[in-house]
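Removed from the display is one protein chain of the complex; every other protein chain stays in position.
Letters A and B mark the chains in the order given here, with residues in each chain numbered from 1 onward.
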Amino acid sequence: MNTLEINPMEAEQLFLFKLSLGFVAIAVFFVVLVFTKRFIKIWRDQEKEWFLKKIVPLIGSMVIVKRNRLEWRRDIKLLVSLIGRNHAKQQIAIDHLMHLKSNLEGESAGLIFQLYRDLNLVEFSRNKLRQTNWTKQTEGVRELASMNCYFVNVFSSLLQKTKQVTLRNELIVAMTWLDKKEPFRSFRLINFELTDWLKLNIYDQLKKYNRVDLPDFSPWICHERQEVATFFIWLAKTFNQTSSSNAIAHALSGAKTVANAALDSLIEMRNFSYTQKVEAMISNHWICPDTSLLILCYLEGTDKNNFVQILIDRFRFHPYESVMQKADRLRSTYFEKENTNQILATSTYTNALHYGNAR
Amino acid sequence: METHVDYFIHLIIAIYGGSLAAWYLVLAIISLIEMREYLKKNSLVDYNTILSSPSAPGISLVAPAYNESRTIIDNVKSLLSITYNNFEVIVVNDGSTDDSIAQLQKIFDLEKVNEIHQQPLATQKVKAIYRSRNKAFERLLIIDKQNGGKADALNVGLNFASNELVACIDVDCIIEPDALLRMVKPFLEDNLVIASGGVVRIANSCVVEDGRLVKVKLPSQLLPRFQVLEYLRAFLLGRMAWSKLNGLLLISGAFGLFKRNVAVQCGGYNANTVGEDMEFVVRMRKYMHEQGHPYRVAYIPDPLCWTEVPKNNAQFGRQRNRWARGTFETLWLNRKLFFNKRYGLMGLVSYPFWFFYEWLSPFIETGGLIYFGAMLALGKFNWTYFLFLFITIHAFVFLISALAIFAEESTYHKYTLRREVLKLIGIALLEPLVLHPRVIYWSIRGNIDFWRGKKSWGEMKREGFATTETVQAKLSLS
Partner (left out) sequence: MKILACDDNAFLTKIIQLKVANENLGTVDVAANGKECIRMMDKEKFDLLLLDIHMPFNSGFELLTYVRNQLKLATPIIVLSSESLSTTVRKARELGANDFMAKPFNPAELILRIKQLMKKYEYA
């Protein structure tokens, strides 16, 4: 080997050496980080436990056992002195109050809100909304919402500004409960993806309302976005809000998915006063298996004879194949019902129904 | 001339090693970022909203069991007490030769029922269906079938599942009570999600009471302890990144949640492979690509499922042998994915990654050793080069392990004692020397076994899926 060829080899080894040094250095850095993290965590946990031990019994008895104003003021003072201006302690106190709130209702819940205000924690949570970090903002929204504190303008402007999905969802859900004037303000203000997760959380908030205070769903049933419309139709059905029946009936003439949802909820709500509208749907939607079945269900609820007549009329215009299919579905849905027998007796399409029978 | 060969070999080592290291680092960094993001997003989530919602999707838990009579009662009880409102537990007894069914019958007061279910997937014959007379266990459905292997049992479960989502689990795993609530969330957030996978953690030496995890401890034995590190690396640093890239190919057989209709349409599990869990996910993805449907495979980094891993060398060897066979078979069965644009990122990145860095790496590593051995025999061994290379690789592996320990520490913090972390770090230093050579050896043996004959599959079936061998968790970063 001559020198020219040895050099690159040595360079390679030198490079490897440097590389391994680099790796080791980074690895050691992370190991040190692991230990510092652990140290800090253990210390924090201890602090938290120690602090909780002090405040939990006091807060518990304040929420449960009646106090006169003087005693209340005395205990608040004591708590304020325990918490001080320490952010970590304030956070622990809020977390504990929120935890209690998630399990308690009625007078005790009122006392929890009172505590939250008297300990000046409202300001602490509001400050979080002013930060740029979206996780902090979300926390702030959550805290204010669970303590029933609402600031229309702050929430609305945050909702319109943010691009962070988690924060946006938090705001939408919070406003559903907090905004007694216009619970669905967020639907008006912005356009957002209505995921199942969001629906579930909105529903959860609506559950907290008394039946009489429940917001009116009808304006939203006519919403141009189909998923919004179907969601509100579903809500009307689930909460059995009869006052939105008209809006639902109106939705029958809408797009297919909306119409289906509307039909389904009318059936579920046992509201059979829109026969004409439903019959009018037949000309547009009869081809679609889901819709035609829903139509049949609905009409069956109204008037038996009418139902059979429509069925026979309709079958006349259909190709043999689809008649068979429909008969099949009818068999499975109305099995052993007198109507089916009636159809069997009167229908000219005995073949088709035989097919249904054979299944 | 010889120096040219030398150069060539150095070049291969440099390119292969360099690219591998770069990939691992990139994946680790993506994972760390993604995990932070996940925790931020979910720290405030109140999973109770799912619990009390009438619109939450129903879940069927499918747990195949083969000769598990020792633990089956505890495990089924713990499955039944999972926190979710709309779910059923389907235990599929895969022709056990022990008294599993008798025990279940006694404890849960079972009676035979005649139910007609549509069975879209072809499976071994179902012998009987049982339900409990006790209303407290109305969620339980027990199916007794002829032996056909784990995949076949899972297919029976898919057939009988009446809910839109199906969770496939190992009956001997310990599932955390809130597991379903967490796993179902990705499906609620995104309609495109067809499957979500969870982390598998190691239960050896942990305190378990009645099928519930009470206290987490680092395994006391060395072999499981090594595997803790492997699992941490694979689940915390690898899969999180792949799921972010939407290139996740493997959901551990121990715990995965799937959309039933997609799972059935793509043909269910393949009963003729030992790596059925990976093959299943790959085929599901392939199916979605071929149908032209957009989709996503999600991943939940929360520690939701705990399992016992092999304690002795023989068991460990068999497990790794199986994994190697499973990997190779999956890659082979789906070879048309290789650098195939049609399958998007899966074809262009995930599959080649598995091919080059999972399947090929034991061969490359052995090749390297053979090369150095030959040089030694020829008296041309370059000590300094070997040493530097060795140190570099070792340092890199340690770095990745340290990152994994860091990821665990800054997220879930399950190993709470200070000495446990120290032990883990010690393990990280030892692992490349002690465990890795064994893994390589078993992988190569697995590949050889695969080539030797397909006859051994039949035997595999009868061997069933003894405890501790069921989690296929490829343990590099994938």
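Note that a residue touches a chain if its C-beta (ideal position, glycine included) is under 8 Å from a C-beta of that chain, and two chains touch if they have at least 3 such contacts.
The shown structure was predicted, so the numbers you read here are calculated from the model rather than taken from an experiment.
J.: If I consider the whole complex, including the chain that's not displayed, which of B:42, B:85 or B:147 touches that chain?
T.: Hidden-chain contact among the options goes to B:85.
J.: Touching the left-out chain: which of B:3, B:19, B:52 or B:313?
T.: Considering the complete complex, B:52 is the one touching the chain left out.
J.: Looking at B:134, B:162, B:261 or B:384, which makes contact with the chain not pictured?
T.: Selected residue, touching the omitted chain: B:134.
J.: If I consider the whole complex, including the chain that's not displayed, which of A:26, A:78, A:104 or A:222 touches that chain?
T.: Final answer for the missing-chain contact: A:104.
J.: Mind listing the subunit B residues that contact the chain we can't see here?
T.: Within subunit B, the residues touching the omitted chain are 48, 51-52, 54, 77-78, 80-81, 83, 85, 134-136, 177, 209-210, 212.
J.: For review purposes, identify every residue of subunit A that touches the missing chain, sorted by number.
T.: On the side of subunit A, residues 56-57, 60-61, 63-65, 96, 99-109 touch the unshown chain.
To be clear about the criterion, only the chains that are shown with their structure count from here on.
J.: Rounded to the nearest whole Å, what is the centre-to-centre distance of subunit A and subunit B, using the mean of the C-alpha atoms as each centre?
T.: Averaging C-alpha atoms per chain gives centres 31 Å apart.
J.: Which residues of subunit B touch subunit A in the complex?
T.: It is residues 3, 10, 14, 40-41, 43-44, 46, 48-50, 52-56, 185, 187-191, 382, 384-385, 388-389, 391-392, 394-396, 398-399, 401-403, 405-406, 409-410, 413, 418, 421, 425 of subunit B that touch subunit A.
J.: Within their complex, state which residues of subunit A touch subunit B.
T.: So the residues of subunit A in touch with subunit B come to 1, 5, 9, 12-13, 16-17, 19-21, 23-24, 26-28, 30-31, 33-35, 37-38, 41, 102, 135, 138-139, 142, 166, 170, 195-197, 199-201, 203-204, 207, 234, 238.
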